[in-house]
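Complex shown without one protein chain; remaining protein chains in place.
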Amino acid sequence: MPHRHYMTALRLDESEIQTRRSYFELGDDDLARLRTLHGLAEKHTDEFIERFYEHLLRSASTRKFFPDDATIVRVKRAQRQYFLQLFEGRCDREYVQQRVAVGVAHEHVGLAPTWYLGAYRKYLALLQVRLFDDLPAAEAQAAFLSVQKIVFFDMTLALDTYIAAHQETLARHQAALRELSTPVIRVHDGVLLLPLVGAIDSARAQQVMDTVLLRVAEEKAKCIIVDIAGVPVVDTKVADSLVKTTASVRLLGAHTILTGISAQVARTIVHLGVDVSTMHTRARLQEGIELALDLVGKRIAPVRAKRSSGE
Amino acid sequence: MNVEPDAVESLSRREMPIGSEDDVVVVRRAVRALAQKRGFNAFASAALTTATSELTRNVWVHARKGIAILEEVADGGRIGVRVTFEDEGPGIVDLERALAGGFSTARTMGLGLSGSRRLVDAFRIDSAVGRGTTVEIVKWKEP
Partner (left out) sequence: MTIHGVIPILRMGDILLTTVHIELHDAVAEGFQADVLTAIEQRRARGLIVDISGLDVVDSYVARILAETGRMALLMGTQTVLVGMRPEVAATLVRMGYRMEGVYAALDLDEGLALLRRLGRR
């Protein structure tokens, strides 16, 4: 239940709902007034929905959200219901949950808040005219103010949820990117290779260590070559994390071979006070692969020439 | 409206007594269950659970009894677990040295405080000689 998650994340409990209501001055009298308007609203909402969708479907940029007739029927019904709920005159957790669900749904399909706010504005404009047509001016004025309060109450809920959902989407993308940036390749039975490219911050360093350990355990690897030739800056933090990766891989019963070690990196690692006698390191990847194969009892040898037919 | 966006809010709270060696296991199991419920990955969950084990053991070994408060917390969209350890034991005389690691009055590893500090996202300690010690740790769920 995604909306349940956001109810928690946005801390939309009873007291928060009260706080928001009092901020928008949405009192019980407003809710009662909204209830009396339900019949009237129903009539005008139907009219509005028809006109509004004509308008949406005319423009190419909005038409793409409605691939087929079934979708149109469904969203029309949902939107009609959404507007009419304003006139049920309740403002409890269930109501709030419905509003939150809309924010989540819009973020999910990539419908920017502009469309939501635009539709609301249009609806309010129509409603205002109709209220003043149907009711004495003073009553219409009071009714409109009540509608306005609950609409603003609604909009902040949908927007807060939209923003929270969007932040989560961004964080998920970042996590996916981090995963892509740790490509562990199997080069031989029991031998893995991780070519690291690009800058390493502490989040990525942590991700590298965790991924290396998971893959070593999964593949039952004997050794993993970590090539850092493509890492522009290896500061003490990065070096420390590489040393920790090596130490933890050893606890699983495997070896780490660090390759692409420049003079500067060698200096940094020694200055960290690390016992380098326990580490396998090589300047170049090729030497690292040779060492790895040696550790698993294999060797790269030249193919014997089979040129002459007499052999 | 939550005017302070960074304020950490508690979503659930559970107090558990620490008064025997078995409680080390009982408390850390409860913390693991919370981390799992909140979808922590295996690494984050192990880090939090291990830190809990260290700090619960500290209460038991150095202060004999106390409490652990387990909370699910939220902070502007992030979800985490906070554990607070409170005791009214002897307190820590040289806090700086105890935090540096490798120092122990129990002739053990001396890695409990320094080690658990490295495993969590937030670590706060408050100790007064003769009055007791409070340690609070927070681990956030990775997105």
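Letters A and B mark the chains as written, and numbering starts fresh at 1 in each.
Throughout what follows, contacts are C-beta pairs under 8 Å (C-beta built on N, C-alpha and C of every residue); 3 or more make two chains touch, one makes a residue touch a chain.
Owing to the predicted nature of the structure, the values given are computational and were not obtained by experimental measurement.
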Fill in the blank from the handout: Only these shown chains touch the missing one, namely A, B
Practice task
Check the options B:R38, B:R57 or B:R82 and report the residue that touches the missing chain.
Solution key: B:R57
Practice task
Looking beyond the chains shown, say which of B:V8, B:A46 or B:I69 touches the absent one.
Solution key: B:A46
Fill in the blank from the handout: Out of B:G77, B:G101 or B:P143, the sole contact with the unshown chain comes from B:G101
Exercise for the section: Taking the full complex into account, find the residue in A:L214, A:A229, A:A266 or A:L293 that is in contact with the omitted chain. Expected result: A:L214
Fill in the blank from the handout: Among B:T84, B:S116 or B:T133, contact with the omitted chain is made only by B:S116
Completion exercise
Contacts from chain B to the absent chain lie at residues 21-22, 24-25, 28, 32, 42-43, 45-47, 49-50, 53-54, 57, 101, 108-109, 111-112, 114-116, 118-119
Problem - Absent-chain interface as seen on chain A, which is shown - result: 209-210, 213-214, 216-217, 220, 244, 247-254
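Heads up, the rule we're going with is that only the chains that are shown with their structure count from here on.
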Problem - Contact set on chain B toward chain A in their complex - result: 1-2, 9, 11, 41, 43, 74, 77, 79, 142-143
Practice task
Report the residues of chain A in contact with chain B in the complex, numbered from low to high.
Solution key: 8-11, 16, 19-20, 23, 156, 164, 167-168, 171-172, 174-175, 210
